[in-house]
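The complex appears here minus one protein chain, its other protein chains still in place.
Let's look at subunit A:
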Amino acid sequence: MISLYRPGDSLLHRMPAGPKLVVVAGLATAISLLPANPLLLAAVLVAVAGCYLQAGTGIAEAGRQLWRLRWVLLVVSLSQVFFLPVLTVAANVIRVGAVVLLANLITLTTRTDRLIDALERALRPLRRVGVNSDRVALMLSMTITTIPVIAGFAARIREAQRARGVTVSPFAAVVPLLVMALKHADDLADALVARGAD
């Protein structure tokens, strides 16, 4: 779900990372508290689409993000559709979708290093209670680096399963994935030491 930075020079691109984070967090909170009013919800969708247009990534990008979220959205709606009025369920799905789309907009328009710098600065006051903001920032960076690697492992396992004619079950992939991820973590730890990380 993490889509990395797309270069550009829209207003959103030029906005400093810290304030952008604050604004988006505020908007996300507002959206999740929004009453289930069809007009308001439509307005939210239009606004989010507008943001994507403004960022220069186009509506198609938002569509791609939503497509990746399809299972989440499906679970959200199925788990509620029997108990809640349809409008409420639709509102919930739209809220989740809009919040994720907004969050993705940050990573699309902010360079990772800027984002991490901003988080590091935000965490600095916590130093007094023992939070090492430097460490947290490094951990976040490494997480972002590692996600595509793990995704690659998953793809390889799926291919291997298909090649052997095994029906592809997500559960059968968990154990090999875990093994590969742990091995990767082990090797990465060596690299951190070798590169003088601390």
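Some observations on this one:
Assume contacts are C-beta pairs under 8 Å (C-beta built on N, C-alpha and C of every residue); 3 or more make two chains touch, one makes a residue touch a chain; residues count from 1.
The working rule: contacts and distances are computed from a predicted model.
Think of the chain that is not pictured: of "Tryptophan synthase alpha chain", "Ferredoxin--NADP reductase", "Branched-chain amino acid transport system permease protein" or "Cobalt ABC transporter ATP-binding protein", UniProt labels it "Cobalt ABC transporter ATP-binding protein". Within the set A:Ala25, A:Ala122 or A:Met142, the residue that contacts the chain not displayed is A:Met142. Only one residue in the set A:Val76, A:Ala103 or A:Leu188 touches the chain that does not appear here, and it is A:Leu188. Contact between subunit A and the unshown chain involves residues 4-5, 7, 111-113, 138, 141-142, 144-145, 148-149, 152, 184, 187-188, 190-197.
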